[in-house]
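Removed from the display is one protein chain of the complex; every other protein chain stays in position.
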Amino acid sequence: MINILGQVAEGQIWQPTLTELSYFAPELVLVATLLLLLIGPLIAGRGSGATLVMVVVGMVAAVVANLLVMNQVVTGPVSGLAPAAGHMLLVDNFSIFFKFFLLLFLLGVTVLWMVGSAATERNAPEFYILLLGSMLGMSLMVSTMNLLLMVMAIELASLPSYALVAFDKRNRPGAEAAIKYVIFGGTCAAIMMYGVSLLFGVFGTLDFTRIAPQLVEIFENLAQVPASKLALLGLALLAMGAGIAFKISAVPFHFWCPDVFQGAKIEVTTWLSVASKAAGLCLLLRLLQVLAGSAHASGHGFSAAFYLQVVTGVVAVVAAVTCLLGNLAAYRQQSVKRLLAYSSIAHAGYMLMLGAIVLTGDVTQLVWQTVVIYLVMYLLMNLGAFGATALVIGQTGSDQLENFTGLGRRAPALAAGLAICLFSLVGIPPLGGFIAKWWLLWALGQAAMQQMHWWLWALLLWASFNTLLSLFYYLRVIRQMYLVNDDRPGLKVPAGGVVLINVCALLLLLSGTLLVNPIRQKVGRYTDHIFGQSPASIVQVNQPQNISGNQLDGRSRERIDTQ
Amino acid sequence: MNFKYYIWVILLVSSAVLLCGGQTALAQESAAAAAIVPASGPLEVIFFWVLAIMIIGSALWIALTGSVVRMAVGLFFSFGGVALLFFLLQAYFLGVVQLIVYVGGILVLVVFGIMLTSSSPHVRYQVPRMELATTGLVSLLLFMVLGHVLYHAPWSTTGPQLPVSMNELGRGLLTDYLVPFELAGVVLLVVMVGAAYLARQEKR
Partner (left out) sequence: MVDWLVIQFHTQLGFSIVLLLVVIPAVLTGVGYSTYFERKVSAWLQDRHGPNRAGPLGLLQPVADGVKFLLKEDFMPAGADRPLYILAPMLSMGIAMLGLAVIPWGGSYQPAGLAEPLQVQVAGLDIGLLYLLAVGALGVYGVVLAGWSSNNKYAFYGGLRAAAQMVSYEIPLGLSILVIVLASGQLRLENIVEQQTALWWGFLPQWNIFLHPVSFIIMFTCVLAETNRAPFDLAECEQELVGGFHTEYNAMKWAMFFLGEYTHMIVGSAFMVCLFFGGWHVPGLAAEQTTLWGVLLQLAVMGAKISIFIFVFMWIRWTLPRFRFDQLMRLCWKGLLPVSLALALVVVVELFFNVPRSYWSLIGEVGVVAVALVAVSLFRIPVTGRQWYLPDLDNRTPLRGGSV
């Protein structure tokens, strides 16, 4: 008979140790919060208040767990929970940053929800279960180097989002948007999985740390590698790119974005506009980084590898087109939600430019720093802008631009906060958005200087040109608020919402002025020792537990290594 | 006279059973002789082509037929063919999972959904000719690209040796693939909550 306990004790069956589990405490806390939200309402009732308490408890616990983990992994990335399959789960400084980022954003969305719909919401536990589920998926997207887990994390991030979009069951446009989102998302996920299966077919492994050495080999003898293999690789990357582009809503896959943003509840829109895009972007950067690192480790850098240049070209073109399309389409919008949706498409384009230059390999540190800064600023700007829109919707019942008429007089504090956030979205100094864009242009410039490729300069110019383009449609909103006069009555907006928006505005203002230097120093903290900057660093990840004495795992590892 | 249906069924079942039996017998023998199963024994080649035609034919039927239930039936044969293909490749577990999950689970729900929602049993979907032409062209192009690349591709031959025993598979799921395995549980839980919420009738 099988003696499970005995086999565990003798080490014949691997099981995670407490230390190993402790590295993934934030994720575990999130899962625990999910379960609490499922069981808690049986005792505490389904009211919004009780739910809120549980969510806050979970969030605080997650922050504490994340802080503890942060202190443990100062020396470098840690991976674990998979004895022989490589880097299933990964903790490095960037993934810790990303968890903080998501938690901060969840806090903002929660405040928005409290102000807006908490009073009338009768399904608060379900709302938060879905929200936390997608958050867990997003945080896992950024902390894995395994293609299988990556696909599953994307699914976990997407599936609850579909339900969230349709959350308000009385809202028919929401249901329609959800259907569009599901069909689009399902197709893109299927394409992505096809790409993953092709990658598995080429490399025989799902782990990126095992793919990287094979990539190095490919780049070393690029001339001898059969064209069919490169074509297959390209096909796989293209298919995977489709899945990620859907998450970021980059251009050929952006159609869902405006409809979903308009149809969904505003809290959900806010959540999707930042968190989903950020997770997709970071995942893309991680993948591209491995590609770039492998090319550099092979000694044939960017300029020698024509293949890499093609990939870069594709990413750059997609980024450029995304920017332009987002900015142009935003002009015609009368619905502010839709306008902000197109604005978020444009911003996805800006951030995607970083994906293009990460492949040049020379400025990776700078790219990651830019990502951190850009994401934080983008969070604040979007939270402010969407929050203000939410308040206007809450008071007037619609998000049409004409409802913003004379807001500067009707709700001065709200209008001021919104104006700052919009200016920041354009990138006007001295606001946070300007700092973010400055870092972006700086990184582009650095890459251009080091590679001396004309198209990198073109990309830089393109980003500046698009910034100029975007100025006008943001100004349309501001003009409507301050320069168009009519005699509508004043708005009584909830104080909490105004505080939230003005905190965002204040932070944007500060980060563009007084806090520039502290931010620059702080940002380095989250971007050193990022996993996968080169294949060398991929191999040198600390395994938290020495399991080589384990007989069973030794056997299976041998099987993989001999291949 | 209707003997013919009877005979067809028996032939079909016999061949399917033979496929399983033959495969297992081959596997047992090769394990005993420590030899590699010939990838191109006559039985395998025959069964492969039969299955390939079945899968592709029913997939085409799905695309071209106008009735939704017929599409579901096409899907049934397509999924079933893929499951048998797994059997042919000695990936028994995958084959059975394909049967249980797709054919026995998802497809039944699809059929159920179609039946519950369709207003009349004889609604036909007419695809406009222009649309048919464009989709056909795109599919053909895609097929050519994919077919060319996949046919010439140097596939990695370093995957695990088949057949993988159930023991190995189970241990794999609870050691190396523990995280995805558990995550699948979380995904299902969250999705179940979402589905239950969306399906629940709102009390007024």
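Lettered A and B in written order, each chain numbered from 1.
The rule we apply is simple: contacts are C-beta pairs under 8 Å (C-beta built on N, C-alpha and C of every residue); 3 or more make two chains touch, one makes a residue touch a chain.
Just so it is clear, the model here is predicted, and its values are computed rather than measured.
Chemist: Among B:V96, B:L173 or B:L189, which residue is in touch with the absent chain?
Modeler: Spelled out, the listed residue whose C-beta touches the missing chain is B:V96.
Chemist: Which listed residue, B:V50, B:A63, B:L89 or B:V111, touches the chain dropped from view?
Modeler: Of the listed residues, the one touching the omitted chain is B:V111.
Chemist: For the chain not shown, which residue from B:L132, B:M166 or B:M192 touches it across the whole complex?
Modeler: In the full complex, the listed residue that touches the missing chain is B:M166.
Chemist: By the contact definition given up top, give the residues of subunit B that touch the hidden chain.
Modeler: These residues of subunit B touch the chain that is not shown: 1-3, 5-6, 8-10, 12-14, 16-18, 20-26, 28-29, 32, 41-42, 67, 69-70, 73, 76, 80, 83, 92-93, 96-97, 99-100, 103-105, 108-109, 111-112, 115-116, 121-122, 163, 165-166.
As a working rule, only the chains that are shown with their structure count from here on.
Chemist: If you average the CA atoms of subunit A and of subunit B, how many Å lie between those two points?
Modeler: 34
Chemist: Residues of subunit A touching subunit B in their complex?
Modeler: Of all residues in subunit A, those touching subunit B are 13-14, 16, 31, 34, 38, 81-85, 88-89, 123, 126, 129-130, 133, 136-137, 140, 146, 148-149, 152-153, 155-156, 159-160, 162-164, 166-167, 169-170, 200-205, 226, 228-229, 231-232, 235, 552-553, 556, 559, 563.
Chemist: Where on subunit B is subunit A touching in the complex?
Modeler: Residue positions touching the partner: 145-146, 149-150, 152-160, 171-172, 174-180, 183-184, 186-187, 189-191, 193-195, 197-198, 202.
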